[in-house]
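What follows is a single structure, written as structure tokens, with notes after it.
A single protein chain has been omitted; all remaining protein chains appear in their positions.
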Amino acid sequence: MNLAATGLACAVAIGVLTALAALVVPARSAVVGVGTVLSGAAAMLAGCAAMSGVSFVVALPALLPLSGMLFTLDALGGLFVAVTGAVAVAVGVYGISYTRAPDLRARGVQAVLPLFVVAMVLVPAAASAGAFLVCWELMALFSLLLVVAEHRRRPEVASAGRWYAVMTHLGFLSVLIGLMVFVARAGDDSFSALRDSARHLSPLVAGVVFVLALLGFASKAGIVPLHAWLPRAHPEAPSHVSALMSAAMVNLGVYGLVRVGFDLLGGGPVWWWLLVLVLGAVSAVYGILQAAMSTDLKRLLGQSTTENMGLVLVGVGAAGLFASSGNRTLAGLALVAALLHVVGHAAFKTLLFLAAGSVLHATGTRDLDELGGLRPVMPVTTAAFGLGALAASALPPGTAFVSEWLLLQALIHGLPASGVAAAVAMPVAVAAVALTAGLAVATFVKAFGVGFLAKPRSAAAAGAHESPVTMLAGMGIAAVACAVLALAPAVVLPGIEAAARVAGDPAVSGAVTLRLTGVTGALSPVLLGLALIVAVVALAGVVRVVATHRVRREARLWDCGGGPMSPRMEYTATSFAEPLQRVFDDVVQPELDVDVTHHEESRYLVRAVEYRRKVPDRIERRLYQPVLRFVATCGERGRVLATGSVHRYLGYGFYTVCGLLLLLAVTR
Amino acid sequence: MLRLWRKIRTVGRVAEPAPLPPATDQPPAAAALAGSVQIRHVDAGSCNGCEVEIGSAFGPVYDGERYGARLVASPRHADALLVTGVVTRNMAEPLRRTFEAVPAPKLVVAVGDCARNCGVFAGAYGVAGAVGDIVPVDLEIAGCPPRPEAIVDGLRKLTGR
Partner (left out) sequence: MSALGVVGGIAQPVLIVAGSPLLVGVMRQVRARLEGRAGAGVRQPWRDLRKLLRKETITPRGTSEVFRIAPLLLVATSLVVAVVVPFVTTDSAIDPVADLFAVVALLALGAVALALAGLDTGTAFGGMGASREMTILALVEPTLLVAIFALSVRVGSTNLGAIVSSTLHDPARVLSPASLLAAVALIVVIVAETGRLPVDNPSTHLELTMVHEAMVLEYAGPDLALIELASAMRLSVFLGLLANLFLPWGIATAATPAALVVGVLALVVKVGLLGVVLAAGEVFLAKLRLFRVPELLAGSFLLALLAVAASYFLA
């Protein structure tokens, strides 16, 4: 047993034991918290060991009839195991006091959390199609149970759970069919056999396998147009579960795509990757546009997950394009950028969801229009969310800035390097990434500025209080991860490069300054941060010396001399996003409703004006509603068959068996 | 666009030559401003006669800006308040608050006879008093309304240019 195997075994064992303990021990929150942390830490260790080259293979033939289960851990799987483990550590610490709420303390909910982590850790470790699909389904089931944890309190939760259940299973079906087609050709379901047989696949079959896998994995990653469940399920789940889902689970969609596309199928024709790139670009822009309009803090974060996964897919697609044109250096660079973004996104999305959970815990609302003024009462949460917002908005010195810089470098160097398809795709991809970056800045300024600064906009926000210390510690872990990834990405780059070997050659080197190998380009995030800090400190010193009045005077806000300003006069999230909503009017098509109530005496006097705005998901309305209507119609029609008579049902069975036998008799 | 360019060429400079600087009775607080005075204008209850004249004092002919005075949008940015009109009851408190909002060192200029001593409105029912009754006044500019030259002259006393 080496380190990777021991770590993984420990992670699974601790997770399962914790789940069992949660069913019997009275102090469930603490036990589950500590257990999740330990399990996550063991997984992290295993993942890191795998990235540094330690590997193992475990075959468990008895576990699954017919095919058995096969587990291994390579660098690519190790990266995702480590990321999942790290998220679990932060979430576990956070959960110790967060899950004291009545709905979350329930035995079942508590026991499922460590099992969810275990399932997520096992998905990237699976080495056969059977093991992969079993773990994938377990992960989906456990996450579904966690999403509906608060269904007693809020009816929306049930609806979100239904959406999630249907979408995730359709995705599973797609992956299942894809892999089964692949396995049928290979004759064996282990990944190594699939890898060997990939060369003999006809382009048509390979294309079908890839597209089916892409559909399934894209739905898990929340990629447009299969994203509809994500902005529903992520906000309605308890916040620590949201963090796990948004920061760890959606990554596995990317993992599956990279595993199947690059590793098992060994790359493919240009159109595969163009498809991935276009899906990614559309998701990035659409996701962030929805987030920019959103006034629900957690929904906004969920939509931003779609955006970030879109950016990752842009990187993966670019890597595939370069790999298919034989440029392994650029393919490596693009995939490193994508995987670094996965890691960075895991860090800041954990932080943001945990901070949002802290806000929800303190105020009971996620509506940005009712928040505000949290800075004096929740200083740590405010700082945590501020850091997360900086990390998410691709501004230096932030986490996403480094990965987006790498992505843009890959795209820039890719334009002259490959054919006409790339020449059209690259500028569009750059434009999409750039538009996303700009809108992300506006979105997170809104979320942080409106949600946390200024004056409270409701009694709930005014009565907020800081969260207990373990919740703060959970956020602290994620915050440290964000800071390290932002300033010293070189810490994780060797592991990511090892994982990116599936597509290309190592692309980035250097500790302080990231230097691209093979193409020119260098960036030093730590020097950038240092220069900023030095400049701020020096300026503060100069101003202190030069300015003659040393004392700051406190004064009332400038209210144009009128009475004191009420919070109703502040800009809200809705009003903040209004100019953007007008600019993108044609894309988002908001539903506006203005009601003017007049005085009884005169129509010229206005008593009240009510303004309502809803930004429905346009893709959802155009794509899902017709499908749902069609299904409903089919159901209505099908009612004729179901009369409730048992004899009739038995008759159906009899005729079906007869038909099958007839078919067999004819074809044999 | 060409028409505008021709107009610029034919009209040339319309600002009148700067008159001699005023006799130096600069208010003490203005010395610290050293040639740059940002002004927030407050209409405390004026008939708008003074506003018209202030407008032309900053117009191209008199060009008050050439002496370093500039109108700004917020009292936080201002060094001096240019108050016109008698202070009506409704404007007494806002005027006090505006004065409070200006960072020190600050000055108040009362423009026009109404601002100085209530003018023809003295004793009217809605009048809270002259500007000097509400906030400390550093400089007065007489006239009903004062000529733009007088206003510019007053501003130059502040900027010292």
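Labels for the chains are A and B, by order of writing; each one numbers its residues from 1.
Note that in this section contacts are C-beta pairs under 8 Å (C-beta built on N, C-alpha and C of every residue); 3 or more make two chains touch, one makes a residue touch a chain.
What you see is a predicted model, and the numbers here were worked out from it, not measured in a lab.
Summary of contacts with the chain left out: across A:445, A:632 or A:662, the touching residue is A:445. Considering the full assembly, A:455 is the residue among A:162, A:455, A:501 or A:613 that touches the omitted chain. Among the residues A:30, A:64, A:138 or A:412, only A:412 touches the chain that is left out of the figure.
If you put the hidden chain back, the residue from B:19, B:60 or B:126 that touches it is B:60.
When the whole complex is considered, the residue among A:204, A:551 or A:640 that touches the unshown chain is A:551. Looking at chain A, the residues touching the absent chain are 292, 372-373, 375-376, 393-396, 401, 405, 408-409, 411-413, 415-416, 423, 427, 430-431, 433-435, 437-439, 441-442, 445-446, 448-450, 453-455, 513-514, 519-524, 527-528, 531-532, 535-536, 539-540, 543, 546-549, 551-559, 565, 567, 569-571, 575-580, 582-583. In the full complex, the hidden chain is touched by chain B at residues 1, 4-5, 8, 11-15, 18, 32-36, 38, 60, 63, 65-68, 70-74, 76-77, 79, 101, 103-105.
Everything that follows uses one rule, which is that only the chains that are shown with their structure count from here on.
Rounded to whole angstrom, the centroid-to-centroid distance between chain A and chain B, based on C-alpha atoms, equals 59 Å. Remark: chain A residues 549, 553, 555-556, 558-562 touch chain B in the complex.
For chain B in complex with chain A, the residues that touch the partner chain are 74-76, 91, 93-95, 97-98, 100-101, 103-104.
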